[in-house]
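Taking it in order: structure first as structure tokens, then the write-up.
Only one protein chain is missing from this complex, and each of the others stays in its spot.
Showing chain A:
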Amino acid sequence: METSPPLLICEHCDTVYRRRELGCGEVARCVRCAAVLDRYHRLGPGAMFALVVTAMVVFIQANIWPIVTLGFNGQLISTTLWGMIVMMWHQDAQVVAVLTAATLFFFPMCKMMLLGWVLFFARNGKRAPGFRWAMVTLYRVGPWTMSEVFVLGALVAIVKAHTYFDVIPDPGIFAYGALTLLITIFAGIDTRRLWDATEEQSA
């Protein structure tokens, strides 16, 4: 009781609760503000690590393969994510180029690499070197990854282009679709519990 009372504070309204183990499929909600306090996690660090590695492989493919090809008058044009970013830069929309690069490439990449790193060690209940820095960075980067928005955007762009051009979807768009699915699974996971799941080494 002296060192760390098993308490839990609702982030959304500051109500203090006593922490308890949740049963399978259980979700604890705040009585005051109805926010989710804690949920039962089916996936252990090992399974989460496997998911992150899968997401990383899919992410690399989503970024190197072309997304869509347009055909017009016998001429074909395709683009990758980076083709899009470079084009926006050269068309005097550098702000958009930077936003796109950050939210679709750098932040998602950073998120997956840090998660992978932390989870690799967490599988054995250990804290990775630089654990604290990695966790704080993950917290900051969290809201700025937008791959799933891009998938919907690509769909809208395809429908718009379809009126005037021949549209051929490329593997990149399917990789993005798969990535969105993986991200959705991750969205329900609270990485904060890694603080409790791992123990600090004396160093």
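Worth a mention:
Assume contacts are C-beta pairs under 8 Å (C-beta built on N, C-alpha and C of every residue); 3 or more make two chains touch, one makes a residue touch a chain; residues count from 1.
Note that in this section contacts and distances are computed from a predicted model.
The listed choices are "Paraquat-inducible membrane protein A", "Protocatechuate 3,4-dioxygenase beta chain", "peptidoglycan glycosyltransferase" or "Heterodisulfide reductase subunit B"; the UniProt protein name belonging to the chain that is not shown reads "Paraquat-inducible membrane protein A". Of A:27, A:64 or A:152, it is A:152 that touches the chain left out of the display. Considering A:31, A:47, A:64 or A:113, the position touching the chain not shown turns out to be A:31 (whole complex). Screening A:96, A:109 or A:141 for touch with the missing chain picks out A:96. By the touch criterion stated above, the residues of chain A touching the omitted chain are 4-5, 7-9, 11-16, 31-35, 67-68, 70, 72-73, 75, 77-79, 83-85, 87-88, 91-93, 95-97, 99-100, 103-104, 132, 135-136, 139, 143-144, 146, 149-150, 152-157, 159-161, 163-165, 192, 195.
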